[in-house]
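Here's the structure we're looking at; comments come further down.
Then we have chain A:
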Amino acid sequence: MAVVMAKARQDIHASDYSSNVNVMFVLQLLFGLLGLLPACIASSSDLLDSYVSNDGVIYADDQIIQAIFAQERNFTLCALFTTERESVNCQFCKVFAPDFKLVASLYDKQTTDSEKEMYFLYVDLDSNREAFKTLGMTHVPNLVFYPPATAKGDIKRGLLAEHKFTTFLRDDSQVDVLIDILKPYGVNIEIVTEFPWSKLIEAIGLAIITIVVGFAFREKVLKLWRNKKIWLAISLMSVIMFISGHMYNVTRGTKFMGYNGKDYVLIDPSFQSQFAVETQIVAVLYSSLAFIAIGMIKLVSQLKTRSAQSLATIICSLALLVICSILINLFKVKSYGFPISLLPISLF
Partner candidate 1 sequence: MVSRLLTILLALCASVLAIPPPESQRVLIVHDEANSDLDVQSLGADLVSRGYNVDVAQFTQHPQLLHFGERVYDNVLILSGKLKAFGKTLRAADFLQHMKLGGNLLMLSTPKHNPSTVREVADQLGFTVAPKGVEYANDFNNDLVAHQAYIIPEASGDLNGASVAKLGDNELLLPLISGAPTSYSFNRMKQAANTTVSDVFALGEDNTLAVGLQTLSNSRFAWIGSPELLKGEIGNKLTSWVFKEMNNLRLVKATHVNELGESDVFYQVNEPVVYCAQVEEWDPKDGKWYAYLYRDEIQLELRMLDPYYRLNLKRTGCIAFNMPDQYGMFTFHLDYKTPGFSFLKDDQIVTVLQRSNDAWDRSWTITNSWVYLGGVTTSVMGFMAFVVLYLAAPSVGTDGTESTDGKVEKASSQTKKAESSSASTGTKSEPKKKKS
Partner candidate 2 sequence: MSAETTPLQTAVLPEKRGTKHGKLLRVIKFIILSSIAAAAVSMRLYSVLRFESIIHEYDPWFNFRATKYLSEHGYQKFLNWFDNRSWYPLGRVTGGTLFPGLMVTSNIVHKLLLFLGLPVDIREVCVLFAPAFSGLTAYFTYLLTREMKDDVSGMLAALFVGMAPGYISRSVAGSYDNEAISITLLMATFYFWIKAVKIGSVLYASICALSYFYMVSAWGGYVFITNMIPLHVFVLLLMGRYHARLYTAYCTWYSLGTLASMQIPFVGTLPVKGSEHMSALGVFGLLQIVAFASFLKSKVTPKQFKLTVITSTVAIIALSAFGLVALTYAGIVLPWTGRFYSLWDTNYAKIHIPIIASVSEHQPTPWTSFFMDLSVLTWFFPVGVYLAIQELRDEHVFLIVYAVFASYFSGVMVRLVLTLTPIVAVCSAIAISALLDVYNTSGSEKETVDTNTPIAEKSDKTTKSKAKVTKVNDDAKPDQVSFFDSLGRKTVGSTLSRILAVSSFALYIIMFVKQSDYVTESAYSSPSVVLSSSSPDGQTFLIDDFREAYYWLRMNTDEDAKILSWWDYGYQIGGMADRTTLVDNNTWNNTHIGMVGRIMSVDEDRAYPLLLQHDVDYILIIFGGAINFNGDDLNKFLWMIRISGGIWPEEVKESDYYTNGYYQVGSDSSDAMRNSLLHKMSFWRFQGMDRPRRVKIDANTVPSLDIVEEAYTSANWMVRIYRVKKPDEFGRDLHKATAFDNK
């Protein structure tokens, strides 16, 4: 019997790319040497123990899935179907996955291998396309429980309960919810919130280093700190970026530019949305306008001769007019019917 098991493992191992290869291999050797072990111990859960990664989760690939569902199971399987792919933009997947892993690792820590009645399977859409198909999963994220099964093969019938992710939506942390869900399956997990010592130490270390470095170079740091120009630059930059819609890009994650099939488009014609590059264009326009104005206020009067002053003023005023016209015309692209016009200079 043990030999059969080992053989099965061998088959799986043959096409296993997971990082657990080494562990697997060692285990296999062990089993090979201790081939005399009573057959009754060997069951499919032993097989799974080898797949469990450090954080208590089994990261599935098609082989693992096949292996699991081809076997008889004497354990419950809690599978999270999810994806981290950007294009799917599944916000809840991102929120939920860490909590899932946390619960899994808690369970892993609180039970020994032989006690385990539940395995946590993490199925990512990207690496498990086939599995999604065969298991009939049509959406993410999806939390599914598969009960112990004696019959092989029929996968869908094994479905015990499906917990749509919306069960969790309202709570900030999904851990409690998940633990409550697991209880009916006989899995009791205590939440042990470990104080993040490592982070604390990290933070303290960083602080100490900062203080030491700061103290060592205190003259320079103070000089920098008291440097008006730096503060000036920071303030002006942030003000201009913010009123150019920078936060919109950050929040919405807008595309840098549009693409209409042939060319790249700089300006989104809709009033309510924008491309990220627009912010930069507008920020450049605003800052050039502002700096010309500052120049007019501060520098022109410093010029010695009246004619030089006149010339500077003419140049500045003209530049202001031109840039402002560009700005207005840019705005007109986005706001149809805007009635104010300056010069008909349009770059975009």
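The working rule: a contact is a pair of C-beta atoms (placed from the backbone, for glycine too) under 8 Å apart; a residue touches a chain by one contact, two chains touch by 3 or more; residues count from 1.
Quick note on selection: all candidates are chains of the complex that A comes from, given by their letters.
No experiment lies behind these values; they were computed from the predicted model shown.
Novice: For chain A, choose the touching candidate in this complex from 1 or 2.
Specialist: 2
Novice: Within their complex, state which residues of chain A touch candidate 2.
Specialist: 91-92, 95, 139, 164, 166-167, 169-170, 172, 228, 231-232, 235-236, 238-240, 242-248, 250-252, 271-274, 278-279, 282, 285-287, 289-290, 293-294, 296-297, 300-302, 306-307, 309-310, 312-314, 316-317, 320-321, 324, 327, 331, 334-335, 338-340, 342
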